[in-house]
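Every protein chain but one is kept in place in this view of the complex.
For subunit A:
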Amino acid sequence: MALTCIQHCQRCTSLLRSRSVGITTLQYSTDAQHWSAALWNSFIVPVLPSVLQRSPNPSQTRQRWNLGVRSYCESHAKVQPSQTKHRNTDELPGTDMVSYQNPVSHQLIDGGMLLKEWQTDFDLDDAPGHSALEEISHEEAVRMDIPAALPPVSISLKDYVNESETLGKLVQLGVQLWKLEQRPNVGSMLLRLDFQTDVTPRLVFLKQLGVEDSRLGYLISHNPFILTESLENLQARVAYLRSKKFSAESVASMVSRAPYLLNFSVKRMDNRLGFYQQQLGLSAQKTRDVVARLPRLLCGSLETVKENLKICKLEMGFRENELQHIVTVIPKVLTANKRKLTQIFDYIHNTMNIPHDLIVKFPQVLNAKYLRIKERHLFLQYLDKAQYDPAKPNYICLDKLVSLPDDAFCTEVASATLKDFELFQKTM
(Lines give C-alpha, C1' and ligand atoms only; values in the text may rest on other atoms or scores of the structure.)
Protein backbone atom coordinates (compact mmCIF):
# COMPACT_ATOMS: atom_id res chain seq x y z
CA MET A 1 0.00 0.00 0.00
CA ALA A 2 2.80 2.37 0.90
CA LEU A 3 4.59 1.50 -2.30
CA THR A 4 1.58 2.25 -4.43
CA CYS A 5 1.11 5.50 -2.52
CA ILE A 6 4.65 6.48 -3.25
CA GLN A 7 4.31 5.51 -6.91
CA HIS A 8 1.20 7.63 -7.12
CA CYS A 9 3.02 10.56 -5.56
CA GLN A 10 5.86 10.13 -8.01
CA ARG A 11 3.42 10.30 -10.84
CA CYS A 12 1.79 13.37 -9.33
CA THR A 13 5.04 15.25 -8.93
CA SER A 14 6.02 14.48 -12.48
CA LEU A 15 2.66 15.81 -13.60
CA LEU A 16 2.98 18.86 -11.42
CA ARG A 17 6.45 19.57 -12.66
CA SER A 18 5.25 19.75 -16.21
CA ARG A 19 1.95 21.39 -15.44
CA SER A 20 1.28 25.07 -15.87
CA VAL A 21 -1.47 27.12 -14.35
CA GLY A 22 -4.39 26.92 -16.63
CA ILE A 23 -7.17 24.63 -17.59
CA THR A 24 -4.98 21.58 -17.68
CA THR A 25 -6.21 19.65 -14.72
CA LEU A 26 -7.68 16.67 -16.52
CA GLN A 27 -5.01 14.11 -15.82
CA TYR A 28 -4.57 15.34 -12.31
CA SER A 29 -8.16 14.81 -11.32
CA THR A 30 -8.56 11.41 -12.97
CA ASP A 31 -5.60 10.06 -11.05
CA ALA A 32 -7.05 11.34 -7.84
CA GLN A 33 -10.35 9.66 -8.45
CA HIS A 34 -8.89 6.30 -7.68
CA TRP A 35 -8.08 7.30 -4.17
CA SER A 36 -10.19 7.85 -1.13
CA ALA A 37 -10.84 11.34 0.14
CA ALA A 38 -8.55 11.00 3.14
CA LEU A 39 -5.60 9.97 1.05
CA TRP A 40 -6.37 12.73 -1.41
CA ASN A 41 -6.29 15.29 1.37
CA SER A 42 -3.12 13.99 2.90
CA PHE A 43 -1.07 13.51 -0.23
CA ILE A 44 -2.30 15.76 -2.94
CA VAL A 45 -2.87 19.02 -1.12
CA PRO A 46 0.34 20.82 -1.85
CA VAL A 47 1.84 22.39 1.16
CA LEU A 48 4.68 24.85 1.25
CA PRO A 49 7.81 23.55 2.88
CA SER A 50 7.73 26.54 5.20
CA VAL A 51 4.84 25.13 7.18
CA LEU A 52 6.90 22.15 8.09
CA GLN A 53 9.50 24.21 9.89
CA ARG A 54 9.21 24.42 13.58
CA SER A 55 11.56 27.28 14.43
CA PRO A 56 12.11 29.73 11.65
CA ASN A 57 14.48 32.68 11.93
CA PRO A 58 13.00 36.18 11.79
CA SER A 59 14.98 36.83 8.62
CA GLN A 60 13.42 33.83 6.98
CA THR A 61 10.00 34.92 8.06
CA ARG A 62 10.55 38.30 6.49
CA GLN A 63 11.79 36.72 3.31
CA ARG A 64 8.74 34.59 3.16
CA TRP A 65 6.42 37.56 3.53
CA ASN A 66 8.17 39.40 0.77
CA LEU A 67 8.30 36.41 -1.46
CA GLY A 68 5.47 36.02 -3.87
CA VAL A 69 4.34 32.50 -4.45
CA ARG A 70 4.53 32.47 -8.15
CA SER A 71 4.87 29.21 -9.89
CA TYR A 72 2.89 27.41 -7.27
CA CYS A 73 2.84 23.98 -8.73
CA GLU A 74 6.45 24.20 -9.79
CA SER A 75 7.76 25.33 -6.42
CA HIS A 76 7.17 22.33 -4.28
CA ALA A 77 8.12 19.92 -6.98
CA LYS A 78 11.50 21.56 -7.34
CA VAL A 79 12.38 21.75 -3.69
CA GLN A 80 15.70 19.92 -3.93
CA PRO A 81 18.95 21.52 -2.81
CA SER A 82 20.68 20.50 -6.04
CA GLN A 83 18.39 22.69 -8.05
CA THR A 84 18.91 25.96 -6.27
CA LYS A 85 21.25 27.19 -8.99
CA HIS A 86 18.66 26.72 -11.68
CA ARG A 87 16.86 30.05 -11.58
CA ASN A 88 14.84 29.94 -14.74
CA THR A 89 11.59 29.95 -12.84
CA ASP A 90 11.20 31.57 -9.50
CA GLU A 91 11.94 29.20 -6.67
CA LEU A 92 12.22 29.55 -2.98
CA PRO A 93 15.60 30.77 -1.84
CA GLY A 94 18.21 28.29 -0.86
CA THR A 95 18.05 28.94 2.85
CA ASP A 96 14.58 27.57 3.07
CA MET A 97 15.47 24.45 1.22
CA VAL A 98 18.52 23.67 3.28
CA SER A 99 16.73 23.89 6.58
CA TYR A 100 13.82 21.99 5.19
CA GLN A 101 15.64 18.72 5.29
CA ASN A 102 15.68 18.48 9.06
CA PRO A 103 12.16 17.74 10.10
CA VAL A 104 11.39 15.38 7.23
CA SER A 105 11.49 12.28 9.30
CA HIS A 106 8.84 13.66 11.61
CA GLN A 107 6.43 14.72 8.93
CA LEU A 108 3.25 13.03 7.93
CA ILE A 109 1.62 15.54 5.66
CA ASP A 110 3.86 15.99 2.70
CA GLY A 111 2.64 16.42 -0.82
CA GLY A 112 4.92 13.83 -2.25
CA MET A 113 8.13 15.76 -1.80
CA LEU A 114 11.59 14.35 -1.19
CA LEU A 115 10.61 10.81 -1.92
CA LYS A 116 14.02 9.33 -1.27
CA GLU A 117 13.97 10.47 2.32
CA TRP A 118 10.52 9.03 2.65
CA GLN A 119 11.48 5.65 1.47
CA THR A 120 14.38 5.40 3.90
CA ASP A 121 13.46 7.39 6.98
CA PHE A 122 9.76 7.30 7.12
CA ASP A 123 8.13 4.40 8.89
CA LEU A 124 4.38 4.42 8.59
CA ASP A 125 3.95 2.36 11.71
CA ASP A 126 5.60 4.98 13.95
CA ALA A 127 3.48 7.32 16.03
CA PRO A 128 3.52 10.83 14.55
CA GLY A 129 5.98 13.28 16.12
CA HIS A 130 3.77 16.33 16.09
CA SER A 131 0.04 16.13 16.41
CA ALA A 132 -2.36 18.84 15.39
CA LEU A 133 -3.81 18.89 18.94
CA GLU A 134 -0.44 19.41 20.59
CA GLU A 135 -0.18 22.41 22.92
CA ILE A 136 2.33 25.01 21.79
CA SER A 137 3.51 28.21 23.40
CA HIS A 138 2.10 31.60 22.49
CA GLU A 139 5.35 32.79 20.91
CA GLU A 140 5.52 29.75 18.70
CA ALA A 141 1.95 30.25 17.63
CA VAL A 142 2.64 33.87 16.75
CA ARG A 143 5.75 32.93 14.82
CA MET A 144 4.04 30.14 12.95
CA ASP A 145 3.85 30.70 9.30
CA ILE A 146 0.45 30.01 7.77
CA PRO A 147 0.76 29.77 4.05
CA ALA A 148 -1.98 30.97 1.78
CA ALA A 149 -4.18 28.11 0.60
CA LEU A 150 -3.45 28.58 -3.06
CA PRO A 151 -4.95 26.06 -5.46
CA PRO A 152 -2.40 24.08 -7.48
CA VAL A 153 -4.21 24.70 -10.74
CA SER A 154 -6.75 27.34 -11.50
CA ILE A 155 -8.54 28.81 -14.48
CA SER A 156 -8.19 32.34 -13.16
CA LEU A 157 -5.40 34.56 -11.97
CA LYS A 158 -7.66 35.88 -9.20
CA ASP A 159 -6.46 33.14 -6.88
CA TYR A 160 -2.81 34.16 -7.17
CA VAL A 161 -2.89 37.92 -7.58
CA ASN A 162 -2.85 38.69 -3.84
CA GLU A 163 0.35 36.74 -3.27
CA SER A 164 2.20 37.35 -6.50
CA GLU A 165 4.40 40.44 -6.71
CA THR A 166 4.50 40.38 -10.53
CA LEU A 167 0.74 40.21 -10.91
CA GLY A 168 0.19 42.94 -8.33
CA LYS A 169 2.59 45.30 -10.07
CA LEU A 170 1.02 44.51 -13.46
CA VAL A 171 -2.39 45.43 -12.07
CA GLN A 172 -0.93 48.73 -10.84
CA LEU A 173 0.37 49.37 -14.36
CA GLY A 174 -3.11 48.86 -15.75
CA VAL A 175 -2.73 45.50 -17.47
CA GLN A 176 -6.06 43.76 -18.09
CA LEU A 177 -5.39 40.40 -16.48
CA TRP A 178 -8.96 39.22 -17.03
CA LYS A 179 -8.43 39.31 -20.78
CA LEU A 180 -4.96 37.81 -20.65
CA GLU A 181 -5.98 34.82 -18.55
CA GLN A 182 -8.39 33.75 -21.28
CA ARG A 183 -5.54 33.28 -23.73
CA PRO A 184 -3.94 29.83 -23.56
CA ASN A 185 -0.76 29.60 -21.42
CA VAL A 186 -0.42 33.37 -20.94
CA GLY A 187 -1.59 33.25 -17.31
CA SER A 188 1.00 30.69 -16.28
CA MET A 189 3.68 32.55 -18.21
CA LEU A 190 2.92 35.75 -16.28
CA LEU A 191 2.95 33.88 -12.99
CA ARG A 192 6.38 32.45 -13.72
CA LEU A 193 7.93 35.84 -14.45
CA ASP A 194 10.07 37.45 -11.82
CA PHE A 195 9.36 41.14 -11.50
CA GLN A 196 12.90 42.25 -10.71
CA THR A 197 14.79 40.22 -13.28
CA ASP A 198 12.28 39.87 -16.15
CA VAL A 199 9.69 42.61 -16.14
CA THR A 200 11.63 45.62 -14.82
CA PRO A 201 14.41 45.66 -17.46
CA ARG A 202 11.86 45.57 -20.26
CA LEU A 203 9.71 48.29 -18.74
CA VAL A 204 12.82 50.45 -18.34
CA PHE A 205 13.74 49.72 -21.97
CA LEU A 206 10.28 50.80 -23.16
CA LYS A 207 10.42 53.95 -21.08
CA GLN A 208 13.83 54.81 -22.52
CA LEU A 209 12.37 54.26 -25.96
CA GLY A 210 9.83 56.99 -25.21
CA VAL A 211 6.65 55.00 -24.60
CA GLU A 212 4.44 56.85 -22.12
CA ASP A 213 3.60 55.33 -18.75
CA SER A 214 -0.10 55.34 -19.46
CA ARG A 215 0.44 53.23 -22.58
CA LEU A 216 2.47 50.51 -20.87
CA GLY A 217 -0.66 48.82 -19.55
CA TYR A 218 -2.24 48.80 -23.01
CA LEU A 219 0.95 47.42 -24.53
CA ILE A 220 1.26 44.51 -22.12
CA SER A 221 -2.48 43.76 -22.24
CA HIS A 222 -2.27 43.29 -25.98
CA ASN A 223 1.21 41.77 -26.20
CA PRO A 224 2.27 40.02 -22.98
CA PHE A 225 5.03 38.26 -24.91
CA ILE A 226 7.07 41.44 -24.96
CA LEU A 227 8.03 40.47 -21.41
CA THR A 228 9.63 37.23 -22.61
CA GLU A 229 11.41 38.62 -25.65
CA SER A 230 15.14 38.86 -25.07
CA LEU A 231 16.53 42.35 -24.53
CA GLU A 232 19.20 41.94 -27.21
CA ASN A 233 16.53 41.21 -29.81
CA LEU A 234 14.46 44.20 -28.74
CA GLN A 235 17.45 46.49 -28.89
CA ALA A 236 18.51 45.12 -32.26
CA ARG A 237 15.06 45.79 -33.73
CA VAL A 238 14.92 49.33 -32.39
CA ALA A 239 18.44 49.92 -33.74
CA TYR A 240 17.27 48.64 -37.14
CA LEU A 241 14.32 51.04 -37.19
CA ARG A 242 16.57 53.95 -36.20
CA SER A 243 19.01 52.94 -38.95
CA LYS A 244 16.14 53.24 -41.44
CA LYS A 245 15.94 56.87 -40.31
CA PHE A 246 12.74 56.64 -38.25
CA SER A 247 12.89 59.38 -35.63
CA ALA A 248 12.88 58.44 -31.94
CA GLU A 249 9.37 59.86 -31.43
CA SER A 250 7.97 57.97 -34.39
CA VAL A 251 9.54 54.70 -33.15
CA ALA A 252 7.96 55.29 -29.71
CA SER A 253 4.56 56.02 -31.23
CA MET A 254 4.80 53.00 -33.54
CA VAL A 255 5.62 50.69 -30.65
CA SER A 256 2.80 52.02 -28.48
CA ARG A 257 0.24 51.75 -31.27
CA ALA A 258 1.31 48.35 -32.64
CA PRO A 259 2.09 46.28 -29.51
CA TYR A 260 3.44 43.30 -31.45
CA LEU A 261 5.92 45.32 -33.50
CA LEU A 262 9.05 44.53 -31.52
CA ASN A 263 8.30 40.80 -31.47
CA PHE A 264 8.95 40.53 -35.19
CA SER A 265 12.44 39.83 -36.48
CA VAL A 266 14.56 42.39 -38.27
CA LYS A 267 14.40 40.31 -41.43
CA ARG A 268 10.60 40.35 -41.46
CA MET A 269 10.39 44.10 -40.90
CA ASP A 270 13.00 44.67 -43.60
CA ASN A 271 11.04 42.47 -45.99
CA ARG A 272 7.87 44.44 -45.40
CA LEU A 273 9.44 47.86 -45.68
CA GLY A 274 11.01 46.79 -48.95
CA PHE A 275 7.70 45.47 -50.22
CA TYR A 276 5.84 48.71 -49.51
CA GLN A 277 8.53 50.85 -51.07
CA GLN A 278 8.66 48.68 -54.16
CA GLN A 279 4.93 48.05 -54.69
CA LEU A 280 3.70 51.53 -54.00
CA GLY A 281 6.65 53.17 -55.73
CA LEU A 282 6.95 55.80 -53.03
CA SER A 283 10.06 57.63 -51.95
CA ALA A 284 11.80 56.54 -48.73
CA GLN A 285 10.43 59.48 -46.76
CA LYS A 286 6.85 58.84 -47.89
CA THR A 287 7.11 55.13 -47.06
CA ARG A 288 8.35 56.07 -43.61
CA ASP A 289 5.37 58.41 -43.19
CA VAL A 290 2.88 55.75 -44.25
CA VAL A 291 4.38 53.12 -41.93
CA ALA A 292 4.64 55.58 -39.02
CA ARG A 293 0.95 56.45 -39.42
CA LEU A 294 -0.17 52.79 -39.62
CA PRO A 295 2.49 50.68 -37.86
CA ARG A 296 0.44 47.50 -38.05
CA LEU A 297 1.36 47.33 -41.73
CA LEU A 298 4.67 45.92 -40.49
CA CYS A 299 2.96 43.34 -38.32
CA GLY A 300 0.27 41.70 -40.43
CA SER A 301 0.39 39.46 -43.45
CA LEU A 302 1.24 40.84 -46.87
CA GLU A 303 -1.32 38.73 -48.74
CA THR A 304 -4.28 40.94 -47.75
CA VAL A 305 -2.33 44.03 -48.75
CA LYS A 306 -1.49 42.50 -52.13
CA GLU A 307 -5.15 41.62 -52.69
CA ASN A 308 -6.30 45.11 -51.76
CA LEU A 309 -3.79 46.64 -54.14
CA LYS A 310 -4.98 44.35 -56.93
CA ILE A 311 -8.60 45.33 -56.26
CA CYS A 312 -7.74 49.02 -56.39
CA LYS A 313 -5.87 48.65 -59.65
CA LEU A 314 -8.03 46.16 -61.55
CA GLU A 315 -11.53 46.36 -60.13
CA MET A 316 -11.66 50.04 -59.33
CA GLY A 317 -9.33 51.15 -62.09
CA PHE A 318 -7.12 53.59 -60.23
CA ARG A 319 -3.85 54.52 -61.87
CA GLU A 320 -0.46 54.17 -60.20
CA ASN A 321 -0.09 57.80 -59.15
CA GLU A 322 -3.73 57.99 -57.98
CA LEU A 323 -3.18 54.93 -55.82
CA GLN A 324 -0.02 56.44 -54.35
CA HIS A 325 -1.92 59.57 -53.38
CA ILE A 326 -4.78 57.60 -51.82
CA VAL A 327 -2.40 55.44 -49.75
CA THR A 328 -0.41 58.40 -48.47
CA VAL A 329 -3.60 60.13 -47.32
CA ILE A 330 -5.48 57.03 -46.05
CA PRO A 331 -3.04 54.14 -45.37
CA LYS A 332 -5.97 52.14 -43.93
CA VAL A 333 -7.11 51.33 -47.49
CA LEU A 334 -4.31 48.73 -47.60
CA THR A 335 -5.78 46.75 -44.68
CA ALA A 336 -9.48 47.46 -45.22
CA ASN A 337 -12.11 44.73 -45.67
CA LYS A 338 -12.31 43.95 -49.40
CA ARG A 339 -16.07 43.44 -49.50
CA LYS A 340 -16.80 46.72 -47.74
CA LEU A 341 -14.30 48.62 -49.87
CA THR A 342 -15.84 47.39 -53.12
CA GLN A 343 -19.37 48.05 -51.80
CA ILE A 344 -18.54 51.67 -50.96
CA PHE A 345 -16.71 52.26 -54.22
CA ASP A 346 -19.55 50.71 -56.21
CA TYR A 347 -22.11 52.99 -54.53
CA ILE A 348 -20.01 56.13 -54.89
CA HIS A 349 -18.99 55.56 -58.48
CA ASN A 350 -22.06 53.93 -59.99
CA THR A 351 -24.98 55.29 -57.94
CA MET A 352 -23.70 58.71 -56.95
CA ASN A 353 -21.84 59.03 -60.29
CA ILE A 354 -18.66 60.48 -58.83
CA PRO A 355 -15.67 60.24 -61.18
CA HIS A 356 -12.27 58.79 -60.22
CA ASP A 357 -10.44 62.08 -59.97
CA LEU A 358 -12.92 63.41 -57.38
CA ILE A 359 -12.54 60.24 -55.32
CA VAL A 360 -8.77 60.63 -55.45
CA LYS A 361 -9.12 64.23 -54.27
CA PHE A 362 -11.15 63.07 -51.24
CA PRO A 363 -9.99 59.55 -50.35
CA GLN A 364 -11.72 59.78 -46.94
CA VAL A 365 -14.94 58.55 -48.57
CA LEU A 366 -13.35 55.13 -49.00
CA ASN A 367 -12.79 54.98 -45.24
CA ALA A 368 -16.35 55.94 -44.25
CA LYS A 369 -19.28 53.68 -43.34
CA TYR A 370 -21.48 52.58 -46.24
CA LEU A 371 -24.75 53.24 -44.37
CA ARG A 372 -23.72 56.78 -43.52
CA ILE A 373 -22.85 57.65 -47.14
CA LYS A 374 -26.07 56.06 -48.40
CA GLU A 375 -28.36 57.82 -45.89
CA ARG A 376 -26.81 61.22 -46.38
CA HIS A 377 -26.79 60.93 -50.17
CA LEU A 378 -30.45 59.85 -50.29
CA PHE A 379 -31.40 62.70 -47.96
CA LEU A 380 -29.65 65.23 -50.18
CA GLN A 381 -31.29 63.66 -53.22
CA TYR A 382 -34.70 63.98 -51.57
CA LEU A 383 -33.96 67.67 -50.95
CA ASP A 384 -32.63 68.03 -54.53
CA LYS A 385 -29.24 69.07 -53.27
CA ALA A 386 -27.17 66.08 -54.36
CA GLN A 387 -24.72 67.88 -56.60
CA TYR A 388 -21.08 66.76 -56.37
CA ASP A 389 -19.59 68.35 -59.49
CA PRO A 390 -17.29 71.25 -58.52
CA ALA A 391 -17.88 72.97 -61.86
CA LYS A 392 -21.61 73.50 -61.24
CA PRO A 393 -23.23 75.73 -58.59
CA ASN A 394 -24.37 74.44 -55.16
CA TYR A 395 -21.54 71.95 -55.06
CA ILE A 396 -21.39 69.62 -52.06
CA CYS A 397 -17.89 68.68 -50.99
CA LEU A 398 -17.41 64.92 -50.46
CA ASP A 399 -15.26 65.59 -47.43
CA LYS A 400 -18.09 67.45 -45.73
CA LEU A 401 -20.58 64.77 -46.74
CA VAL A 402 -18.63 62.09 -44.94
CA SER A 403 -16.69 63.54 -42.04
CA LEU A 404 -19.08 66.03 -40.43
CA PRO A 405 -21.15 64.83 -37.45
CA ASP A 406 -24.90 64.56 -37.98
CA ASP A 407 -26.04 67.91 -36.56
CA ALA A 408 -23.33 69.87 -38.40
CA PHE A 409 -24.16 68.01 -41.62
CA CYS A 410 -27.87 68.79 -41.28
CA THR A 411 -27.42 72.50 -40.59
CA GLU A 412 -24.53 73.32 -42.93
CA VAL A 413 -24.87 70.97 -45.86
CA ALA A 414 -28.54 70.05 -46.00
CA SER A 415 -30.05 73.16 -44.37
CA ALA A 416 -32.54 70.99 -42.51
CA THR A 417 -33.08 70.00 -38.90
CA LEU A 418 -31.83 66.85 -37.23
CA LYS A 419 -35.44 65.79 -36.68
CA ASP A 420 -36.07 65.89 -40.43
CA PHE A 421 -33.03 63.74 -41.03
CA GLU A 422 -34.22 61.17 -38.50
CA LEU A 423 -37.70 61.11 -40.03
CA PHE A 424 -36.12 60.59 -43.42
CA GLN A 425 -33.96 57.77 -42.06
CA LYS A 426 -37.14 55.97 -41.04
CA THR A 427 -38.44 56.07 -44.60
CA MET A 428 -35.44 54.26 -46.10
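Throughout what follows, a residue touches a chain if its C-beta (ideal position, glycine included) is under 8 Å from a C-beta of that chain, and two chains touch if they have at least 3 such contacts; residues count from 1.
Simple rule for what comes next: contacts and distances are computed from a predicted model.
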Just by its UniProt name, which of "adenine phosphoribosyltransferase", "glutathione transferase", "BHLH domain-containing protein" or "TruB pseudouridine (psi) synthase family member 2" is the chain not shown in this complex? "TruB pseudouridine (psi) synthase family member 2"
In the full complex, which of A:Gln176, A:Asn233 or A:Thr304 touches the chain missing from this view? A:Gln176
Out of A:Ala149, A:Leu314, A:Ala391 or A:Met428, only one touches the absent chain, namely A:Met428
Touching residue (missing chain; options A:Asp194, A:Glu229, A:Asp289 or A:Asp406): A:Asp406
By the document's definition of touch, the residue of A:Gly168, A:Gly210 or A:Gly300 touching the omitted chain is A:Gly168
Provide the residue numbers of subunit A that touch the chain removed from this figure. 58-59, 61-62, 65, 139, 142-143, 157-159, 161-162, 167-168, 171, 174-179, 370-371, 375, 406, 422, 425-428
